[in-house]
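One protein chain is absent from this view; the other protein chains keep their places.
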Amino acid sequence: METSIWRALFYLVGIMAFAALNAAYLVWCERKGAARIQRRSGPTEVGYEGLLQPLADGLKLMSKQLLVPRSVDGIIFRLAPVLAMIPGITSLVVIPFSGNIQARAMELSLLLIFALASLGMIAILLGGWASGNKYAIISSARAVSQNLAYEIPMLLTAITVVMISGSMNLREIALDQQGGFWQWNIFRLENGHFLTMWVSFIIFFICSVAETNRAPFDMAEAESELVAGYMTEYGSMGYGLFMMGEYINIVVGACLTATLFLGGWDCPFGLTSGVWWFILKIYILIFTVIWIRWTYPRTQIYRLLNLSWKILIPFAMANLLITAALIKVF
Amino acid sequence: MNSYWSDIINGGKSLVVGLGITAREFFKPVVTEQYPWETPTMLPRFRGHIELIGNEETGAPNCVVCGMCQRACPSNCISLDGQKAEGGKGKVLTRYILDFTKCSLCGSCVESCNFNALRFSREYNLASFDKNDFVMDLMKRLEDQNRCKH
Amino acid sequence: MDLTETTRAALAALFPGATAPAAPATEDETTSAAAEPAPLGVSVLDPARAGTWLAVHCRPDQVVEAARILDGQGFFLESIAGVDWPDSGQMEVLYDYNRLGGATCRVLVHARVARDEPVLPTISSVFPAADWHERETFDFYGIRFEGHANLIRILLPEDADFHPLRKDYLP
Partner (left out) sequence: MNVPVHLRPDETFVLNLGPQHPATHGVLRVKLTMDGEYIVQAEPVLGYIHRMHEKLAEAGTFAQFMPNTARMDYLHALAFNHGWALVVEKAAGIEVPERAEYIRVITVELNRIASHLLWWAAFLLDLGGFTPLLYAFDDREQIIDLLERVTGSRLTYCYMRFGGVYNDIDDEFITGTRAFIQRLRGRLPRIYHDLVTHNIILIKRIKDIGFVSAEQCRRYGATGPVARGSGISYDVRKNEPYSVYPEFDFDIPVFPEGDSMARYMVRMHEIEQSLRIIEQALDKLPGGPVMGKAPKMLKPEAGYYYSAVETARGSLGHRLVCDGGKNPYKLKLRSPTFSNLSLFGEVAEGMLLADALAFMGSLDLVIPEIDR
C-alpha cells in the first residue's frame, strides 16, 4: 500500500462522494420503497420518477436558517450533528469494497468500526442534551441505553466470525471467504460452521438495525411519542447532518454485515468477483432494512432491552461456545 | 420457561408472515389517484356550494324572491333581493349573494325552496388567497353558465 | 320491570316524611317542565316518550344521598346538566343515572336551587365521573359544588369571567 498523495486524494474524494450520494439517494429509495409497500407512488414530480428530489431536499435544507434557541448550549448544539457524521464516514475508510479498492487495510479494522459506532451514540446524547428540550433529553437517554444494550450481542457475534477467519483485518476476513457462496461464512460447509453462522448472521443483522436507531427499534427518534426525539430543536443542516449520519450508519452496517457474513466482494459462483457484487449485497441488505421499517410497529423501551439482554445475548454466547467447540473438534 | 420459547418461535413466525404480506403488497399496482393529472369525477349528489337554476329557454333564474332559503339557513349566508316585475305579477331576482365562508352545506336552503330554483353545484377545487372570493354572486355565475351554453 | 320497582322502592327511602308520593301515575303531560317545581318524590315515566324510566325530584342537600342509593343499586352517572329558569328565579341541576349492562333503567334526579346563590353538595366522592361534569356545569352556569376537589373551569379559558349558558348572558 504505497502512500502516494494521489491515492490518498482519490480515496478521500471517493469516500466523501460515496457517502454523500448514498445518503441522498437512500432517502429516495426509502421514500419510493415505502410508497410502493403502501400502494402509492412516492415522489414523481421533481425529475423523472422523482430522481432529483434528494437534490431538491438537500438545497432546501442548506438554504434554511439554522435556528439556535437561546436556552441552548451553543457549542455542543452545533457540534453534535457534525459528530454524528464523523464516525459514519471514517469507518468507510477500512471497508474493503473489493480486492484492490480499499482506502486503508488496517490490522484491527473491525475494532476501529466498533469504536466509532459508540462514538455515534455520544453524538446523539450531546445533540439531545444540548438542545435543552425535554423530549430530546428523554430520547437521548433512550438512545444511549438502546445502543449500549445492542453493542454486546453485536460484538459477540463478530467474535465468532473473527474466530473462524482468524484475523481482525476485514480484508483477511473477506479474502478468507472467497470462492463461491459455499465459502461464505454464512454457508460455510467446512467444519460445520453453517450450523451456527446463520444464527449469528441474524443476531448481527438485528443489532445493526438497532444500532442505527431504525424501526422497529427507533426509540430515539420516535415520531409519534417524542415529536422528533433528539432532532426536535434542529433546523436546516443540523437536521440534515443527523439524517445523513443515520443513513451513512446504515450503509456502514450493511457493508459490515456483507463483509463478515456474505463474503465481501465475492461472486456467488466464484467467477467474476468484484466491487459490483459488494454493492449489490449492500443494497439488498439496505432494502431489507427499509422493508422492515415499513412493516413493523415500534417496540417499547423495556421490551427492546429485554429482547437484547434476555434473548440476543444468551443466544450469542451459546453461539460463541458452539463455534469454539466446532473449531476445537474439527 | 416455555412461554420464553413459544414467544420466540411464534414471534419469529408472525414477523416473517408480516414481511411476506408487505412484500406481496410491494408488487401490487398503485391504488392512489395522481391528482393533478387524473382529476376525480364528482358524483351526482355531491354537495358543492349552491347555485341558481335557470329555466332552459330564457335562462332567467326560477327564483321568485320568496326568501324561504334566507330564513332556513342556520348561519344566514344567503342575502337576496328583487324588485317588482314590469308585468306587475311576482318579483324578479336582482341580487343573490352567497357567503360561502359561513355555509355548512346542510342543504336546508335547497330543501326549503319549493320553486326548484336552487341546487348544489359540483365545484370542489375552491382554493383562493382572498376570503372575499368566497362571497359569490350567484346571478353572475348563472349568466356565465348561460353564455357558455349558447 | 322489577328493576324499576326495586330502584323506585330504594329511592322512596329518600322521602320518609313525605306523604305517600304521588302513586306512580305518570303525570298527564309526562314531564311537566313548567317553571314551578314539581312535588318532591319519585315518579315513574313512560320511557318511550321521555327516555327516562324514573324521575326523582329532591332537595339539593339530598343529592348525595340519592347518588349513594343509586351507587348501591349498581347505577353509573351518565351526565350532569344545569338548567336556568330565570323567570322563576331558580337553577335546576339534572343528574342522569343508568345501568351499565343488564336491564336498562335511566333515572333522572332533579334538584332546584335559588338562582342568585346556586350551591349544591358535590357527588364526586361517590362517582368520580361527576368531577368533570360538575366542573363543566360550574363553567357554564356558575353553580358552585361544595366539597369539589378543584372546582375550576374546564372548557372555557381560565380568565373568562362570564357563565355563557345563563339565559341573561349577552355576548
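For clarity, chains are labelled A, B and C in written order, and residue numbers in each chain start from 1.
The rule is short, and it goes like this: contacts are C-beta pairs under 8 Å (C-beta built on N, C-alpha and C of every residue); 3 or more make two chains touch, one makes a residue touch a chain.
Being a predicted model, the structure only gives us computed values, none of them experimental.
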Any idea which chains on screen the missing one touches?
A, B, C
Which residue of B:V31, B:A60, B:A85 or B:L126 touches the chain not shown here
B:V31
Of the residues listed, A:G120, A:P216 or A:G264, which one is in contact with the missing chain?
A:P216
Residue ranges of chain C at the interface with the undisplayed chain
29-34, 48-52, 55, 74, 76-79, 81-84, 94, 96, 98-104, 106, 108, 127-129, 131-132, 140, 153-157, 164-165
Footprint of the hidden chain on chain A, which residues?
34, 37-40, 134-135, 138, 141-142, 215-216, 218-219, 222-225, 227, 294-303
Logged for chain B, residues touching the omitted partner chain are 7, 10-12, 14-15, 17-18, 21-22, 25, 31, 43, 45-47, 72, 74, 104-108, 111, 120
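By our rule, only the chains that are shown with their structure count from here on.
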What kind of graph do the touching chains make: line, ring, star, complete, other?
other
Please identify which chain has its centre, taken as the mean of its CA atoms, farthest from the centre of chain C.
A
Quick check: how many Å separate the C-alpha centres of chain A and chain C?
64
Could you grab the centroid distance between chain A and chain B? Build each centroid from C-alpha atoms only and quote it in angstrom.
50
Please work out the Cα centroid separation of chain B and chain C, and write it as a whole number of Å.
43
Going by the contact rule at the top, pick out the chain B residues touching chain A in the complex.
4, 8, 15, 18-19, 21-23, 25-26, 28-32, 34
Across the complex, what residues on chain A touch chain B?
33, 36-41, 44, 291-292, 294-296, 310-311
